[in-house]
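Here the complex is missing one protein chain, while the rest keep their positions.
Up next is subunit A:
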Amino acid sequence: MSTYSASWDLLHNIKYYKQEIYRLEETELSQLELSGFLYAGSKNGGPIAFMVDYTKAVKQTSMILSNRIYVFSSSGKLLGEIDTKDCGKVVDIGWDKEDRLICVSLDSIIHIFSMFGDELHSITVSKTSKMTSMVNLCKIWDTGVAILNEAGDILVADLFKKKSPALYKTIPFEKDIYDMDIIPAQFSNSRQPEVLLCSSTGELITCVDFESSVEYAIEPVVKLSLSPSGKILAYFTKNGKLVVTTLKHDQILLQFDTKGSCPTKLVWCGTDSILCYWEKKNLLLMIGPNDTYVQYQYGDTICLVPEIDGIRIISNQTCEFLSRVPDVIESIFEIGSDSPGAMLFEANQCFEQMDSRADKIIRVIKSDLSQAIKDCLIAAISEFDLERQNLLIKAANLGKTYLREFDHGYFAEKIKEIRILNQIRVYLVGIPMTYNEYKKIGIRNLIKKLLNHRNHLLAYEITRYLKLGSDKVLERWACDKIRYSERQADEDENIHDQIMKKIKQTKSKVSYVKIATVARDAGRKKLAIKLIIHDPRSSNQVPLLISMNKIEMALDEAINSRDDDLIYLVLFHLLNELKSLSITEKDLFSKLKNREKAIELLILYWKKNNDEKHLQMLLEGLERHRDIAALNIEKVLESDKIDFKTNTLKRASGKFEQDKNVFYKQMCEQQSKLIMVQHELELKKKRSIDFFGKSVNETISLLLQNRDQKTAYKIKKQFKVSDKRYWWIVISTYAKNRMWENLSLFAESKNSPIGYEPFVRVCLNQLSKKEAARYIPRIKNMKKRVDFYIQLEMFRQASDVAGQLKDDNILKQIQEAKEISKKLKKKQYK
């Protein structure tokens, strides 16, 4: 093992090592002439994209096309090819945090692809919607893209928020901007992405929104790089100096004169050292504090992919990982180390060789055994080399047999993590994620990543292995299955059955609407319909069915759900089609046929929206005469034009006749007559009386108030008002208007068909006791007379009538009433 630590490099006081992850000879990646490519690697062990760099004239093998982007896994497998001929001239490529490929074209359009080459969508980055400017500089990071265009505008697009790109500052033309970097939102003070620029005059400009601040570097700066922690900035000056400062520029942490020209790449290796790479010399220089550095000379072009804890180095031969030696590895493998971990590892070596010293060593570190086991486990996780990893696990295991009380759960958990990381690192999958990265993104994002890589089975196995819900995995599998399977006519049935079989087998709860939507978007309508009916929510089914123009199905589902809102959703779709003339009324009605509920709601809507034309049409077709009649009557009531009223009434009465409703038909005719009569009366009275909208009773009453008894009586005859009602109208009108003389005359005119009690009452209603008393003697019922006299406190008269009745009880009653009234009066005087 001593050879292991011998290969480590020391930078200041920190040890670095390169681990080989994959050998790439014989892979598809080894065919590329790397020096001729623009490339970008995705973080967390993600894929790497290569595109022919048109600024360099390097001859490629004939298979390589210049307008294509090639995507490889770190293990050298070709994952996808992207044809960029529709994207215009691509100036930069990069990856977002979900392993989607971002291409920025010269005309400021961002195209987003899956790693397999499917274009997902595009964003146009411009100040105004019409004008786009050419890209001058651009920077792609894991959640966004920043563009400095030739007009000097800085625009920042967020790839995960649905909003248009934000315009930051505009940089005056005279300034030459050499490089740009981003302070991601999670590190910035403003909680928004901030843009860092370096200009030819040595300015370092930080922009957010319209705000900006300027610091001055010691010399003009040509390259910028922010550390993965977001706190420290490294820049390379025109004169070959590398400077590292805090982001606030209050402290220069490092200054190193490389005496070189501007490097091809300036990247961080973890957070403790910076790498400068000069492609021409194939030289990689790692610089640390106190003027320390390590030099790596390569035979050929290499590609650098920064990770949070190190750097992936890809050449035609290997994929390596350069990083700090983790503390646990250092403590175990350093020559002469006597840390508990190292001792345990050694003990295991002895144990394997059946050397009895094993037991002794363990006894020596007994008190630290628990720490030793933990160290070995962590070291095992950090190791890319499976052989060494295996030895470390064995050592931990040995230690555990000596320490019964060691937390079994912890041990099992670490083993699980090792297994998962090993699984995703295998050649076939090719995601060389480090332990630190795994801890940072968490298991859920790891599974997402696997799904993005279309490793559904592995993702599924992991979720099962860790007893996590696998519903989302299955859902994604189903979606991808639909998206990427062969498009043949008879495939729909097959795919549906396969998906349903899997879902049933695994008892998963998936969102059918999501899967069906994918099917629809893939142009597989039949499949989408087959899938959507499994969704338990009608509110999911209906909109999708509408979007596929399955109107009858949507209607039935909506009606079934009894949610009126869903029915309206379908109706509005149909009404829109009606409006745009893609369907006719006839089509609409035939679609609604026998769907009562939908018809009712449509009637309701048209009624409230006063769409009379359509309403009549629909009701007419349904032969709902009575409803049409009612509708017409409502129109009559709302209108104030006589002609319109009489005409509409005629229509209403016709409809009632069709409905065999003789009574209402007559009522309509009568109303028509009334309107005419009222109109004539108004003309006759020179419009001094307003009869408009008055009922028969009111009309008569108005005439009486105006002392036109003759016409009033004529109306009574005309509208067949009964004598009884007529008498009531007359006496109430007279009483209300205190036309006492008329009332009295009327009482004398004939024998009253309603008796004389009403006379008394109408007077009492007007609080006129005097007038009321006048009519009491005419009441036939003597008892009633007594009651009224008592009410009017006419006790003498009451007694007289009672005397005629010869009823002692009544007399007594009168007496009592008299006394109560006296008491009340006394009270009032007090």
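Details
One rule holds for everything that comes next: a residue touches a chain if its C-beta (ideal position, glycine included) is under 8 Å from a C-beta of that chain, and two chains touch if they have at least 3 such contacts; residues count from 1.
Going forward, contacts and distances are computed from a predicted model.
Among the names given as "Pyruvate dehydrogenase E1 component subunit beta", "1-aminocyclopropane-1-carboxylate synthase homolog (inactive)", "Dipeptidase" or "Vacuolar protein sorting-associated protein 33a", UniProt records the absent chain under the name "Vacuolar protein sorting-associated protein 33a". Residue A:W728 is the one among A:W278, A:W728 or A:F795 that touches the chain missing from this view. Residue-wise, the contact with the chain that is not shown comes from A:L601, picked out of A:I499, A:L601, A:I689 or A:C763. Note on the undisplayed chain: of the listed residues A:D272, A:D471, A:E491 or A:E657, the one touching it is A:D471. Contact with the chain not shown here comes from a single listed residue; of A:Q671, A:T711 or A:S752, that residue is A:Q671. Here the missing chain is touched by one residue of A:E211, A:D257, A:D565 or A:E585, and it is A:D565. For subunit A, the residues touching the chain absent from view are 468-469, 471, 508-509, 536-537, 561-566, 568-569, 572, 597, 600-601, 603-605, 608-609, 626, 630, 633-634, 636-638, 663-664, 667-668, 671, 674, 693-698, 719, 721-722, 724-725, 728, 732, 754, 758, 761.
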